[in-house]
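Remarks on the structure that follows.
The complex appears here minus one protein chain, its other protein chains still in place.
Chain IDs A and B follow the sequence of writing; residue 1 opens each chain.
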Amino acid sequence: MVDLPVQAGSLEAEARKDAARRNRLLSSPAILIIALFGIVPLLIILVYSFLEAGPYGGVVWHFSTDAYVNFLFQQDIFSGALTFAPAFLLIYLRSVLFALATTVVCLILGFPTAYFMATRPQHQRNWWVLLITIPFWSNLLVRTLAVMFIIRDEGLINDILMRLHLISRPITMLYTNFAIELGLLYAFLPFMVLPLYASLEKLDFRLVEAAYDLYATRWRVLWRVVIPASLPGIVAGCLLVFIPALGAYVTPLILGGGKHMMIGNLIAQQFGSGRNWPLGSSQALILMAAVLIALFAYVRNTTGKPTNG
Amino acid sequence: MARTRPPVDTKQQPGFATMAAICLVLLYGPILVLMVFSLNSGKIVMHWEGVSLHWYAVAFQDADFHSAAKNTMIIAVTATVVSTAAATLAAIGMTRVRPWKGLTAAFMVINLPLMVPEIVTAVATLSFFALIAGAFGINLGIGNLIIAHTVFCIPFAYMPIRARLEDMDLTLDHAAADLYAPPWKTFRRITLPLLVPGIMSGAALAFIVSFDDFTITQLVAGPGQTTLPLFIWNQIRRPMTPEVNAISTILLSVSILLVAVSFLITRRRR
Partner (left out) sequence: MDSAIVSREMTEALGVTAEVGGKSVISIRDVSKIFGAGETAVTALDHVAIDIGQNEFFTLLGPSGCGKTTLLRLIAGFDYPTSGELRLFGEDIARLPPYKRPINTVFQNYALFPHMTVGQNVGFGLEMLGRPKAEVAARVDEMLRLVRMESLKNRRTSEISGGQQQRVALARALAPQPKVLLLDEPLSALDYKLRKEMQIELKRLQHETGITFIFVTHDQEEALTMSDRIAVMSGGRVLQIGTAHEIYDKPTERFVANFIGETNFLEGEVAGEVNGALEVRLTSGATLSAGKPEGLTPEGRVTIVIRPEHAQVVADGTASSFAGKISNVVYFGTDTHYYVTLDSGDEFMVRQQNSRRALEFAIGTRVGIRVDEEAARVLRD
């Protein structure tokens, strides 16, 4: 709806003012709840990140930039000299790598699946969507637990392999990088398939026929027609996988067993056993900044001109 | 299928059906294994001994399970009711209306819980309630969890309600007003009844995300405020029995049922 200005004081101006007041009032409960209990807490950790850590958790109200300095450096207790300490940075890099790998594997598995779904007859498509939607909304903790049961030393895979005498000792899979990667893939695959499907469903398959008509091969049709046309879905799907994978908490917690941490676990640790709330707050803000930058870049690109691949 | 197809099916790509099948196996395999082993009569989780409902019986007699289920229901139901009501009003005030000052900002606020990583929301909410408790001595107990859940339930409830409103024909409201229905009666007799599928679908989603939440609950929950996901978390840190499978199966069933219902509600109208 285009908002055209109106003559002040006219009947229409009055009516619009009434409507705006009413709509603002209707929206206010939801806005207030989120502002008070969603945004204010974020401001609090912003403040916390510039304070000193309390001895038993919490904060001491002294201004300090330690939380940010400690992200990259370690301060010598006696001399106060700063030395480069990449421990946190490495966890961030690991998390980015995990998230990227998850995104790529999800795309490789998800694209053919979404394409296959989009080429089914209408009534079958609905069932496929439901099948992909159910894991999307299912309890992530329980789903991760299910993966754990399968890849444990005494889990289903090792159990079967041992019974078949293919191996004599269980292969260690749990609490490894492989376990985390598998868990992330498993957790976020639906996040890739659904937007890809939404975009492929709208594809005009007459274009595909036209391409075949012009002597294109299957691969060329895929590369030159289908993929460019579904690019918005690919970008959206990648973002929807990358962002939550970067901030993953449950998956590395259960499948990494505390040994292989990601950013999410690092943050939680500072608020738990680490007892460094300012450090945890600064880490949380850095993660959020990364996510918001990705989202912002996405919004900027999608609202601009459509680019052709 | 033995249907005759043209010699070259232009739509199909080789191997794509296999990939789709792999995805389904990947997504459902672990869940199905977990569910099947909940029926295991033996004591060891992954060592099959026979079919029985023994571990369901154990779970239903477990006092900790009872209290966790009770907490979960109290939190999920309250958060669902409050968030769905707030989301419904907001959707009406923000959809199909002439843009008002602050509408774009309001839209961003509503969607904010979806954009902030869950772990960040969790530690921020923890800090918030710690500060409130420290500064004012206020601790709402389980109310803290209800509030935290309500916040992230709102955007989930909001989405289907907004979608439904966008599909709705504005002239119906005009027709009601034309037939002497003042705004409140138009809302009650026309808008609300037509909105019901969207509201139900939104409430179902809000309930699922509250019912399933682990990350935020784990960090915000105080002692004794165990919900079902927390109960499972506590179980897997001890030597496990198939009771975990039984309870997990119950949780999964609730989600699957609600998603299916919500899905069917939205499909039927089309």
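In this section, a contact is a pair of C-beta atoms (placed from the backbone, for glycine too) under 8 Å apart; a residue touches a chain by one contact, two chains touch by 3 or more.
This one's a predicted model, so the numbers in the text were calculated from it and none came from an experiment.
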| item | value |
| --- | --- |
| Displayed chains contacting the withheld chain | A, B |
| Options B:194, B:236 or B:250, residue touching the unrepresented chain | B:194 |
| Options B:35, B:97, B:163 or B:181, residue touching the unrepresented chain | B:181 |
| Hidden partner chain, residues of chain A it touches | 4-7, 10-12, 15 |
| Interface with the undisplayed chain - residues on chain B | 169, 171-172, 174-182, 185-186, 189-190, 193-194 |
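Here is the rule we use: only the chains that are shown with their structure count from here on.
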| item | value |
| --- | --- |
| CA centroid of chain A to CA centroid of chain B, Å | 17 |
| Footprint of chain A on chain B - complex, ascending | 8, 10-17, 19-20, 22-24, 26-31, 33-34, 37, 44-47, 82-83, 85-87, 89-90, 92-94, 96-102, 106, 109-110, 112-113, 115-128, 130-131, 134, 147-148, 150-152, 154, 158, 205, 208-209, 211-212, 214-215, 219, 229, 232-233, 236, 244-245, 248, 251-252, 255-256, 258-260, 263, 267 |
| Of all residues in chain A, those that touch chain B in their complex | 1, 3, 16, 19-20, 22-27, 29-31, 33-35, 37-42, 44-45, 48, 58, 109-110, 112-113, 115-117, 119, 126, 129-143, 145-150, 152, 154-156, 159, 185-186, 189-190, 193, 205, 208-209, 212, 218, 222, 243-244, 246-247, 249-250, 254, 263-264, 267-268, 271, 277, 280-281, 284-285, 287-288, 291-292, 295 |
